[in-house]
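First the structure, then my questions, so here it is.
With one protein chain removed, the remaining protein chains of the complex are shown where they sit.
Up next is chain A:
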Amino acid sequence: METQNLPEDFGQEVYETLKYIIDPEVGINIVDLGLVYQVSLSEEGELVVDMTLTTPGCPMSGTIRTAAEQILLKRFPSLNVKINLVWSPPWSMDMITEEGMRQLERKA
């Protein structure tokens, strides 16, 4: 499936939408936690999100994946949405954004 880069504004909108999904354990949104690896648009008009979880086998995997899919479908009803859960590269703390780190520190 061929994919293409998103227009910058649209890509930003996708990321902003995904920020509504909060990791239920950490309490930080999945974008700032660094779980969203890539967002792209296929030639067939399918919005494809590659994302991971903080640990393989996470019991929340199904729920977070569904949440991401549902919120994108609601925000972009004309698009098909596909969420790929990927483990490579494995998630690490380095992937947390500056905003995510600030939120972690604020919780201390």
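Convention: a residue touches a chain if its C-beta (ideal position, glycine included) is under 8 Å from a C-beta of that chain, and two chains touch if they have at least 3 such contacts; residues count from 1.
Operating definition for what follows: contacts and distances are computed from a predicted model.
Chosen from "Cytochrome C and Quinol oxidase polypeptide I", "Sensor histidine kinase inhibitor, KipI family", "Transport permease protein" or "Peptide ABC transporter ATP-binding protein", the protein name that UniProt gives for the omitted chain reads "Cytochrome C and Quinol oxidase polypeptide I". Interface residues of chain A with the unshown chain, by the touch rule above, are 16-17, 19-22, 24-27, 29, 37, 50, 52, 54-75, 84-89, 92-93, 96, 101, 104-105, 107-108.
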